[in-house]
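First the structure, which I've put down as structure tokens, then a few questions once you've had a look.
Note that one protein chain is taken out, while the other chains of the complex remain in position.
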Amino acid sequence: MDPLLSVENLHTRFRSPDGPIHAVDGASFTVHEGEIVGLVGESASGKSVTARSIVGLESPGEVVEGSITFDGTDLTTASEATHRRLRASEISTVFQDPHGALNPSFTVGEQLSEAVALADAPERVSLPEFLGVPPFRRRRAWGEYREQAAHLLETVGISDAADRLESYPHQLSGGQRQRVVLAMALASNPRLLLADEPTTALDTTTQAQLLEQIRGLRDEFGTAVVLITHDLGVVAETCDRVVVLYGGRVMETGPTQEVLADPAHPYTRGLLECLLGGLSRKARPPTIGGVVPTRIDPDPGCPFASRCAHATEECRTVDPPTVGLDAERRVACSELEAVQGAPLRPDSSSLEHTGGTAGGSDGQVSHGHDGDGSGGGDRALAFSADPLVELEGVSKTFEMRGSILEQLRGTDRSIRALEDVSLSVWPGETVGIVGESGSGKSTLARVLTGLCEPTAGTVRLGGDPVGTVGERTADQVTEVGVVFQHPRASINPRQTVAQALAEPMCERGWDPDRRDRRVDELLDLVDLSSEHRSRYPHQLSGGQLQRVAIARALALEPRLLVLDEPVSALDASIRAKVLSLLLDLQERLGLAYVLVSHDLEVVSHVADRLLVVYAGQVMERGPVETVVDRPSHPYTQALFEAIPALDGDGRARGLAGEPPSLADPPGGCAFHPRCPHATEECVRTEPPAVRVGDARSRCHVAEEVAAAARDDADGDETVGPASTTPP
Amino acid sequence: MSGRFGSYILYRLATALVVLAGVSVLTFGLIYLTPGDPAETILIQQTDQHPSQAQIDAFRAEHGLDEPIPIQYLEWLSSALRGDLGQSYYSGRDVAALIVQHVPATLELAAASMLVALAIALPTGVLSAVHRGERLDAASQLAALVGVSMPNFWLGYLLIIVFSLHLSLLPVAGSGGLSHLLLPAVALGTGMAAIVTRLVRTSMLEVLDATYVEVARSKGLSERVVIYKHALRNALLPVVTVVGLQFGFVLNGAVVVEIVFQRPGLGMLLVDAVFARDYPVVQGVVLVGAVAFVVTNVLVDLSYRYLDPRIRLGGVPS
Partner (left out) sequence: MSHPEEQGGSLAGQSRHPAFSRLLGDLRRNPLTLAGALIVAALALVAVVGPVVLTTDPTAQDLPNRLQPPSAAHPLGTDQLGRDVLTRLVYGARLSLGIALAVTAIRVVVGTTVGVVAGYAGGWVDEALMRLVDVQLAFPGLVLALVVAGILGPSLRNVMLALAVVGWATYARVVRATVLSVSEREYVDAARLFGTPPRRIARRHLLPAVLNPVLVLATLNLGTVVLATAGLSFIGLGAQPPTPEWGTMLAGGRDYLRSAWWLVNAPGLAIVLTVLGFNLLGDGLRDALDPHQQSRLEEV
């Protein structure tokens, strides 16, 4: 059977002041009807541009060579009118950014109806009709379009569809918006759906649901899907076949299971190796060195050669041949034999990063399995000392400053970001804080560091109550270092690396010589060289910048680092590198970490203890092994179940509903509206924190939930990400 | 309309009142900028000779200048609130009546020049943005810059030289009828057109880069629908604000243009009063101008917020 879509030797270029950028550089792949094909790669690998080239929206880029055949039509030579007709009726697109994808000025209903109208009569609709000028808009037809729009919303799982039609985009949550975008894409009952990182900006619980819907779509209507993603877990969960892109070329392609189980190309292997799944806790994932190069007027040769351990002189000078491994698998690599001889995830690479303290000299030795939470040697040390920092009954309420009138009437709203949170951090340990966006986890970090003043409760540093950072003594300020999520925002673009690193030291009045020496030490500590001293942030990659940010946080030798989503903005290979660095630094310097992240996989890999936060409350806390293996809160369980796993194949489960409004949290248990176990009691009364094993859980049915999880674990050894075995 | 928007209106009106109070103090205080004693200065100017102390005292008593300044202010304010802006020092005419008499000429000019500005600016700005980087864009951008840099009094003279003196198509000066309005409106409207063109272009460029415009295209909508429905609606939001503000600033340009074309409007009234040190008239015109400006500001602000559903309806805090 002929493929529905066939991309052949596609070249798309962008003009830039420094020369043409080869964004897509000879990519070829096919998509059959009813098939979900994943396009994977790091950022700037050419995935999105490929998708845009297919629908003719590559502007300001330009397709300079190759062909894109859709159902017998060559799209590279097709007229704009043909493209438009295809977009209206055959090929739909879903973009990544759910916040910008809907027009803020029109209701959801209007925007959906447009798509329906186009599918209904692509040639007939005129500008005045779309503008809704009365005599031109066929009222009855648009009434029907609206009904169809409501139906579409129901299809994508929006319950109160009729009401939602009247909503403006800003009144919806990110997940709802992305569903609306999906509904819009489905309006024409398309034969091909291009989904460009459709779930990247969403919480994992929502992501799992949306992926489920995309699979359902294929099952029900036989829609072909091109799913663009950087996340191999998403690919494993969703795609039939995978196309691995790098430098605008296809590195490897084949059935998902085969490629993930037995990757042939060094780049695919690298991507798989740097995943955390399957590694024992705190083991250092191997990494791919370097970053995706900008392809300005590239020389011939394999684009991956500069980062490849197996690269030969030939790889750097001659384009590698594309080899067929079997009927369906193809690989573009000229050193296949050497690559296949090397073991996947060699031990040496994790050994290379360790050293220093005795606690974890081998990446395979995990820190405390099972047991009562004092397994590792570190932990014993931890409990022997006094806590570095303590939060006691901390609450934070943000007043939404209303108008004077509202203030007088007392009707201005307040938002409960944190409620009655207590936490102690001992020297040398890592406390992980997880939750969905808006759960209050970042506020917790801000209260701890003193950027934000708690409304109630006490923060103690070394036993002494402290206020906000401005009120802390120099010694207290020195105790805590902070690393933020976005490295580019956390370093002043006008400062050189050396200036940024020296800033904390200037505050302590260090003399220039001492500052200089310390800057060099710090650069060395984070694996940068002294030639980076005079660089400005725009001259560094995201990973390098994050290492500078870590170095700056360490400048004054703090005993505690607060890490607020330190790797969320980074590509997988860079993420692995930064995580390894953090683990090494902890061992070498005996640091304590508070790691805040929405990514349960990262947190449970690095942390000793976990706090699961929802609606400003700690829902569950305990040693990481207990929480991972035997979650005793339904929310924790839902978070784990939503993680796409490499051997998952549709196993990840979503969580219905939306996080509650913090301005008006639900009564009883905050989680009850979304909880599968919710009872009458959960609606009425707020559950107390109960002890389940060595964890504590704020749930009325904690014991039952934990017991069920235990049974599950006994029956099936692969619960949670940490135990998903790599192929 | 939600309660939040309703209470925003109240808040906005409250701050406007604060500003208006400040405006009245400043307007009233203007005459104390006069070097020396105001009464004496005015009398010297009126009679061209040094007044006796008795004359000064009489003038002060007549115009209430002998009372403590705060009392003077309160009396002035309470009269002003009742619509009584005092009498001209010269003609003795009621200032409010004078202003009412001069308002139409200025309003006409303002409205006409605004029309000229929008008629030029909207299409030029949109086309410029849609054809970003092309010849048309470069030309219109340069034209707009020249327009912004052009002093309207010189443009007025150029128009007179060409259309009145050489072509004899339109009257040189005066007021009454469309023919008298055309040249001043163009002289005043050109500068505004330039400013608004630049704004429409920038605003449009920003919107054209938005994801939702790309989504609209990916739906298969034609470029016309994408631009005139999805992009323009959002691009015009900030333009509303600036056009409104320009309307408030019309008095600025009117002062000069009215002199060039000898139009009997508020601008001419003000300039004549300034030269004659006819303070009640000066205060009156400045106060009316500032109040009109503050009121337009509030209206513009409210309409902007009303047009933007994100603000009108409030929403989930993200």
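Going by the order they are written in, the chains are A and B; count residues from 1 in each one.
Going forward, contacts are C-beta pairs under 8 Å (C-beta built on N, C-alpha and C of every residue); 3 or more make two chains touch, one makes a residue touch a chain.
Keep in mind the model is a prediction, meaning the values are calculated, not measured.
> Just to verify: which one of A:201, A:323 or A:451 makes contact with the chain not shown?
A:451
> Looking beyond the chains shown, say which of A:469, A:589 or A:656 touches the absent one.
Within the whole complex, the residue contacting the unshown chain is A:469.
> Which of these touches the unseen chain: B:9, B:130, B:242 or B:299?
Of the candidates B:9, B:130, B:242 or B:299, B:242 is in touch with the missing chain.
> Considering the whole complex, not just the chains shown, which residues of chain A touch the missing one?
Interface residues of chain A facing the absent chain: 17-18, 289-291, 293-294, 306-307, 449-451, 469-470, 472, 474, 477-478, 480-482, 484, 486, 489-494, 496, 503-504, 507, 527-529, 534-541, 543-544, 549, 552, 555-556.
> Spell out the interface residues on chain B facing the chain that's missing from view.
Contacting residues on chain B, toward the hidden partner: 15, 18-20, 22-23, 26, 30-31, 33-35, 142, 145-146, 148-151, 153-154, 157-158, 160-161, 165, 195, 198-199, 201-203, 238, 242, 248-249, 251-253, 255-256, 259, 270-271, 274-275, 277, 282, 286, 289-290, 293-294, 297.
By our rule, only the chains that are shown with their structure count from here on.
> For chain B, which residues count as touching chain A in their complex?
Residues in contact with chain A: 4, 7-8, 10-11, 14, 210-212, 214-222, 224-225, 228-230, 233-234, 237, 308-310, 313, 315-318.
> Give the list of chain A residues in touch with chain B in this complex.
Touching chain B: residues 55, 57, 84-89, 92-93, 95, 97, 99-106, 114-115, 118, 122, 125, 127, 130-131, 168, 170-174, 181, 184, 187-188, 400, 402-406, 415, 661, 663 of chain A.
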